[in-house]
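Note that one protein chain of the assembly has been removed; the remaining protein chains are unaltered in position.
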Amino acid sequence: MFIEGFSAVFGNPMTVVLIFFGVAVGIVFGAIPGLTATMAVVMFLPLTYTMSPIMGIALLIALYIGGTSGGLISAILLNIPGTPSSVATCFDGRPLALKGEAPKALGIGIFYSFIGTIFGVIVMMLLAPIVANIAIMFGPFEYCALAIFSLSLVIMLTGKDMIRGLMAALIGMMLATAGLAPIDSARRFTFGNAQMNSGFQLLAVLIGLYAISEILGAAEDVGKPQAQIYKGKVKIKGLGFSMNEFRSQISNFLYSAAIGTGIGILPGIGGGTAGMLSYTFVKNKSKYPEKFGTGVIDGVVASETSNNACIGGALIPLLTLGIPGDGTTAVLLGALMVHNVAAGPLIFQKNGAVVYAIYAAMIIGSIAMLVIEYAGIRGFIKVLAIPKQFLLPVVMVLCFVGAFGNSNRLFDIYCTVGFGILAFLMRKGGLPFPPVILGFILGPLFESNFRRASQFIAIDPMAWTAHPIAIAFIVITVVLLALNIRKIIKNSKKEEKAV
Amino acid sequence: MRKYKDLITGLAVFFLSLFYLINIRSVRVFTGAGATAINARTIPLIEGSLLMLLSVIMLIRYGINARRGGYVSESGKEDSLDGQPLRIRMAVPLTLCLLLIYVLAIGRLGFVLTSIIYLFFQIIILSPNGKIRVPFAAVIAVIAPVIIYLVFVYLLNVPLPRGIMPF
Partner (left out) sequence: MRKVFVFTLAIAIALSGVWAGGASEAAPVDPSAWPSKPVNIVVTSSAGGDGDYFMRTLSVPLEEELGVPVVITNLAGGNGTIGMDELMNKEPDGYTFYVNNTCALAANQLTGLADYDWSVSDPVAVFAKHSGEMLWVRSDSPYNTVEELIEASKADPGKFTIGVSLGGSVYVASLMLQNAGAELSIVDANDGAERIIALLGGQVDCCIAGYGIGKEYIESGALRPLCTLMANRSAALPDVPTADESGAPGLIINNLFVILAPKGTNPEIIEKFNAAICKVVNENESYRESVYQYSGQEAYALSVDDTIAALEETKNQFMAYSDLV
């Protein structure tokens, strides 16, 4: 079965061509803000019905990989995440580009996306059954604790003004409560509008916060002299970064890959959160945390490794349990079903060839992504040479297309502009954006699991004692918070003494 | 303006959380089997209250710092836009208006026409002083939406708003 699966992919030139095609298309979808990997997979799904299961699924996986990775391009070049997974890449990717180091930023992003994916694939290949059992152990208590832990990282992410950081996170969480409540589907903050029932889309929030602020920022800077950083030919040496830099990032890479894969394995969280959590973790343990946000490669390494390792992680529960980890894997599940591949405990026995074909497709897909993106680097950087007044408006229109195309509603376009205005006001007030996104994603995760856990507590108040994993997360959270608060108090005392 | 930042932000967030908390009352509570004390109102209540608390803390912090005289008005640091032509001074409000117009008109006028109008004016607004190239703007404003429309609607089968236009 191993041989059958592998040879169906490696040995069949048609499949390899298909994978390269899928990755290329995926990258385009990922790079254009507003278009996502999920959209690409949904669009190509019907085309796969007439293909053999292995070829069809290989194509979809290629789209998934390309779509997740492509987001780094617009994140670095435009400060607009191409897909939700690439939010954290903006933090240091864009400052690097502004410093004139776009080739390095892109090179790092691409290379670490590649090895991040491979890491995820290796975990998938070697540990899938074991890991699946861990996924089963995560119930409402564990997810709730994990959400609390992740939200606490917001504090470490915002650093100086904790109050504003917390405000931003709460605003994100409150935005997410609009719509139908989890569990009992009660209507919240819908003001009688049926379109509000599905709540705000993450895409509308992202585009509103990032894309519209970019264009408003450009409007603000119109009067100021613009430095054209990228003119003429741009050179890129090799992979864009040096051997020394690679060595310095090894531990960052390993931590981020582990976090990314772990987040991928737990259904319902997604690559964006993985990227942000890894970024925060790497920043926290770094020797120069104050440099994060000004353009250090560590930030890009953390984010891109993590969101790509998430892919391999997300495929594990999909294949071994039949549970999709996010929107894209949900469509993949549907695709598997239509092709008569039963995802679940017996997938190795019944459809082992398909599983191994998926592994092979992921490996080839990663290589394809590496090759295609490196080939395109010069082209991508040329984008930076386009004058802002032409580039940004067109990007804005594309963003609107993406927002609309997501669920085919004008309402999403209204929301996007609404969030843009919110972003404008938030910037004036000094409220940071990343906690809003984290709050928006993690808020529902926290609430639904908190409520589910409370059901069990209502039956047995001591139920939480049976969940050591959850307790461990809470303890770690408390410890980390205490350490960080102590650090902040120490620092502010130091500042007061200096003044 | 800068010295009132905390005050304004604190007040704005306070009223935002107030609005949020008031609207929680209209949330229906599930009372069937399996219901617990923690319902669809609980978490929003907690979140709204925390936000309100934070805004109060911010206002208190402002009060303390203002009393200490900690808010030195920073002069001249912010790039002054005086002396720039009106278009440049109004670039941000104009962009906001343009975005609103886009959103309001796209339902009626459809994607292509609205995007053409939007692109044309947005490009002009964002052009640096003295660098307005109307013909260029017009060409891009027309070509881009048409290409996007053709690719998405015909190649990718993703429908775009039509409004009253035939395309």
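A and B are the chain letters, set down in written order, and residue numbers restart from 1 in every chain.
Just so it is clear, a contact is a pair of C-beta atoms (placed from the backbone, for glycine too) under 8 Å apart; a residue touches a chain by one contact, two chains touch by 3 or more.
None of these values were measured; they are calculated from a predicted model.
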{"item": "Chains shown that the absent chain touches, full complex", "value": "A, B"}
{"item": "Touch with the omitted chain, as defined above, among A:Ile3, A:Val17, A:Met137 or A:Ile386", "value": "A:Met137"}
{"item": "Given A:Met162, A:Ala330, A:Val383 or A:Ile471, the one touching the chain that is not displayed", "value": "A:Ala330"}
{"item": "Residue among A:Gly100, A:Gly344 or A:Pro468 touching the omitted chain", "value": "A:Gly344"}
{"item": "Subunit A residues that touch the omitted chain in the full complex", "value": "42, 46, 49-50, 135-140, 180, 183-185, 194-195, 197-198, 321-324, 330-331, 333-334, 337-338, 340, 342, 344-346, 407-408, 448, 451-452, 455-456, 459"}
{"item": "Touch list for subunit B against the chain that is not drawn", "value": "30, 32-34, 85-87, 90, 94, 97-98, 101, 104-105, 107-109, 113-114, 117, 121, 124-125, 157, 162-164"}
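Throughout what follows, only the chains that are shown with their structure count from here on.
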{"item": "Averaged-CA centre spacing for the pair subunit B and subunit A, given as whole angstrom", "value": "23"}
{"item": "Complex contact set, residues of subunit A against subunit B", "value": "39, 43, 163-164, 166-167, 170-171, 173-174, 177, 181, 183-184, 186-189, 212, 215-216, 218-220, 222-224, 226, 388-390, 392-394, 396-398, 400-401, 404-405, 408, 410, 413-414, 417, 420-421, 424-425, 428-431, 443, 446-447, 450-451, 454-455, 458"}
{"item": "Residues of subunit B defined as touching subunit A within the complex", "value": "5, 8-9, 12-13, 16, 20, 23-24, 27-30, 34-40, 42-44, 47-48, 50-51, 54-55, 57-58, 61, 79, 81, 84, 88-89, 91-92, 94-96, 99-100, 102-103, 106-107, 111, 115, 118-119, 122-129, 131, 136, 140, 144-145, 148, 152, 156-161"}
